[in-house]
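The other protein chains are all here in position, but one chain of the complex has been omitted.
Order of writing sets the labels: A and B. Residues in every chain begin at 1.
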Amino acid sequence: MTDISTTATAGNVPTDAHEDTHAAHNPALLHHFATEEQQRDAASLGMWIFLATEVMFFGGLFCAYLIYRGWYFGDFAAASTSINAFLGGTNTAVLICSSLTVVLAIWAAQTSRRGLLLAMLALTMLFGCAFLGIKGFEYKDKFDEHHVPGPSFSFEHEPIPGHPGQYANPQHAEIFFALYFIMTGLHALHMIIGLGLFTWLFWAAWKGRFTPEYNTPLEMGGLYWHFVDIVWIYLFPLLYLIDRH
Amino acid sequence: MSIAAPIAPPVERENYLNKEYGVGSWLLTTDHKRISLLYLLSITFFFFIGGFFALLIRLELLTPAGDLVQADTYNKLFTMHGMVMVFFFLIPSIPAVLGNFLVPIMIGAKDLAFPRINLLSWYLYVIGGVMMLHCMLTGGVDTGWTFYVPFSTAFTNTKIVEAGLAIFVAGFSSILTGLNFIVTVHRMRAPGMTWSRLPLFIWAMYATSIIQILGTPVVAITIVLVAVERTLHLGIFDPKLGGDPLLFQHLFWFYSHPAVYIMILPSMGVVSEIIACFSRKRIFGYNFVAISSISIAVFGFLVWAHHMFVAGISVYAALMFSLLSYSVAVPSAVKVFNWTATLYKGSIRYDAPMLYAFGFLGLFTIGGLTGLFLACLGTDVHIHDTYFVIAHFHYIMVGGALMGYLGGMHFWWPKISGRLYPESWARLAALIVFIGFNLTFFPQFILGYVGMPRRYYQYPPEFQVLNVLSTAGATVLGVGYLLPMIYFLWSMRYGKPAPDNPWNAAGLEWQTQSPPTTFNFETEPVVTWEAYNYEELDAPQAGGPH
Partner (left out) sequence: MFDNFPLWPDRASTAAGNVDALFIFLIIVSGLMTALIFTTVVYFAARYRRRRGVLAEQIEGSTPLELTWSIIPMFVFLAIFAWGAVLYFKSRTPPRDSAEVYVVAKQWMWKLEHAEGQREINELHVPVGRDVKLIMTSQDVIHSFFVPAFRMKQDVLPGRYTVAWFRATKPGTYHLFCTQYCGTQHSGMIGSIIVQEPAQYEAWMSGGATGPLSATGEKIFAELGCATCHRTDTQGRGPNLQGVFGKPVQLEDGRTVTADENYIRECILDPGAKRVKGFQPIMPTFQGLVSEEQVNALVAYVKSLSPPLAAGTKTASAALPQDQDTNKTAGSQVQ
C-alpha cells in the first residue's frame, strides 16, 4: 500500500536514527547515500558523464579543426611541419608514462602500499610538470618564430611539403596556429587542473585517507587524468603529423 | 482572501524551512530543497528583467517610427531580452526549481547524488548572472541572442566577450545540474522504484539532462572561439582571413536547437503530472510518453540546420534537415494525443494547475503546428527571420514552457511552502495569462507572413495595427504574471496551512510532510505500486475522491 510513514519493513533505514550509529560505518560515507557501494557507483557514473561533457567540449574544436584541415590541407601541412614533432612525441610518451603511474598509484592504494602510492602520485605530477615544461618550450619556439597569431604573426614564403615551388597562404596558416594554440592551450589548462587535483590527492594520501576499502577519489582522479592523456593522443597526430614523410 | 492576522499552523512541525535560520544556513546549504528556493529567487529576478526589456520592446513597436529609444538601444533591448530569458530564465527554470526540489523526493531519495555540486551549480548561475547584469549595466550587447559572426567578432563595439563569459559560466551551472540528475535517477532510486514506475516528470527531467550535458559544452567552446577571435583578431570565422561564418552558425545551432528541448521537456513532464492528478487517472500510454521524451532529446540533436535553410547551406543539406525536423515533430504530437486521451473517462477538476495544463495543451499545439510551417522548406524561405518565427517560438516557450512552469509552481506550492495559494486569484491569473498571451502573439503570425522582419524597431506603417494589438496583449500578459508573484508571497504568511496531500495526488512527494523535512522521508520508502495509482487513492476505503 501507499502508506509508508509508519511502516518499517525490511530494507528500510530509519533516517533520523542514522546519526546515532554514525561510528558504525566509514566516515567517508556521505549521509544521503545508503551504502558505500552506492556512493562509489554514483561518483563513478558522475565522473564518466563529466568526461562525456569534456568530449563534447573538445569535440567542437576538433570539428572546426578537421573542417579547415580538409579545406586548406597544403597550408596546414606547411604549418604543421614547423612545429616540433620530436617534442610533441616526447610529450606523448611522457603522458603515457604518467597514466601508467596513475594506475600503479591506484593499485598501491588497493594493496595498502602507502609508500608506493605516494611515490606514484608524485611521479605522476612530475610527468605532468615535464609535459607542461616541454609545452612551454614549444610555445616559446613559436613565439620566437612569429608563429603566434596576432599582430606579429608572419608565415611568408613557407613551402608546402610535397609541392615544390608552392608556398602556404599565411592567412590559412594563421588559422592553423590559432587552432593549435587554442587546442593545446585548453589541453594544458586541463593538465594544470589535473595537477591541482593530484596535489590534493597527494595530501589526502599522505593523511592516510585511502584504504583498500575506500579509494574512490583516486579512481576518479585517475579517470580524469586518463582522459587528459587521451585527448593529447588525438591532438598529437592531428596537429603534428600532417603529411610528414 | 481576507487580510487577517498571519495564520500559523497550530503546532509547527520541523521542516526544511524552519530547521535552521540565518543567511549562512541558506547560502551554505546542501539541501536540494533550499537550493531550489535559492534558484527560485534568482530566476524570478531575471524573469522580471527580461520581461522589462520585453515591455520596452513592445512599447517601441507601438508606432512605426523609431521614436521611443535609439536604434542601438533597441538592438540591445532585444538582445538582452533574448539572452536573459533563454540562458537565465527558461533553461534553468523548471530543472533548477522544480527539478531540484522534486527529483530526489519523487524517487524516494534523501537528496541528489551530489549535493555540494548542486550548491556549486547555483553559485555558478549567480556568478554568471552578476556578470550578465554588469555587462548590461555597462553598455550591454547588441548582436541578437544568436550573436552571429562576423558582426559579433569584428563589427560591433559592445561587450560580447563579457556577455559570452557570463553565458559560459551559467552554462556550467546547467551542465552540473544535468549531471546531478542523471546520476541521481540511475543510482538513488528507492527499493522497488523501477524505471517503469517512475513519474513521467522524472523521465522528462532525465531526457532534459541528457541534452544539457551533451549540448551545452558545444556552445561553451563556440563562445570561447568567438571571444578569442574577437580579442586577437583571428580568422576562424572571418571570411576576410580565410574563415567561414557558417561554421559559427553550425556550432551555435548544434547546441541552441537542442536547447529549446531543454526548455520544453521539463514542462511536458509537469503537464503529465498535473493531468494525471486532476483527471484522477494514469496517463494514457505511459510507455509511449516516456519514450517520446527520450526520442525528442535524441532527435533534437539531428535537426540544427533547419535554422539555416537560407543561410547558404547546400540544397541537399537543407533537404536532410527538413526531413529530420519532421521526425522530431512526431513524438511531440504523440504526447499531445496521449494527454488528451487521458482526459477520456477521467474525473476532471478545474483547479488552477489544471487550467495551466489546458492552456499548455492548446498553446503548445499551435506552437508545435507552426513549427511544421518552418520545417517546410517551401514556406520557410518566406517566413524565416520574420515575426512568424518569433510567434512560433513564443507560443512554445511562453505558451508552453512558461505555462507548464506556472502550473507546476501552483501544483507543488503547498508542498514547497506548506501553504495554500488563493484558488480564485490563481484561476483568474491563468485566464488573464491565456488571453493576454494569445493577443500578444497571434497577430505576430500574420505580421510575419505579410513580411515584417525580426529585430526591426521601425517598420512600414501598414504593419502598425497588428503591432498595436500585440502590445496591448503584452500589457495584459504582464498583469497576468504579476498576480502569482503577489499572491504566492502573500500566501507565505497569510495562506491557509497546507495538508500533506491537498490534491490527494499520487507520487512519493505527496507522502512527505508539507513542507518536507530536511531528509524528506522518515523511513526510506519501499515502492510496491505503479506510478499514478489513482484507483487506490480514490478507492472508497481510502476516503474516496475529494
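What we mean here is this: a residue touches a chain if its C-beta (ideal position, glycine included) is under 8 Å from a C-beta of that chain, and two chains touch if they have at least 3 such contacts.
Note that the structure is a prediction, hence the values are computed from the model and not measured.
For the options B:89, B:284 or B:441, the residue in contact with the chain missing from this view is B:284. Taking the complete complex into account, B:361 is the one of B:17, B:236, B:274 or B:361 that touches the chain left out. Across B:186, B:349 or B:496, the residue that sits in touch with the chain not pictured is B:349. Touch with the hidden chain on the side of chain A covers residues 71-74, 163, 165-167, 169.
On the side of chain B, touch with the chain left out of the figure occurs at residues 66, 71-72, 75, 142-144, 148, 150-151, 155-156, 239-240, 242, 244-246, 279-282, 284-288, 309-315, 318-319, 322-323, 326, 329-330, 333-334, 336-338, 340-341, 343-350, 358, 361-362, 365-366, 369-370, 372-373, 375-382, 384-386, 446, 449-451, 453-462, 465-466, 534-535, 538, 545.
Simple rule for what comes next: only the chains that are shown with their structure count from here on.
Those residues of chain B whose C-beta lies close enough to touch chain A in the complex are 109-115, 175, 179-180, 182-184, 186-188, 191, 213-218, 220-222, 224-225, 228-229, 232-236, 241-244, 247, 251, 254, 506, 511, 519, 521-526, 528-529, 533, 536-537. Taken together, the chain A residues at the contact with chain B in this complex read 1-5, 7-9, 11-16, 31-34, 38, 41-42, 45-46, 49-50, 52-54, 56-61, 63-64, 67-68, 72, 149-151, 169, 171-172, 174-175, 178-179, 182, 186.
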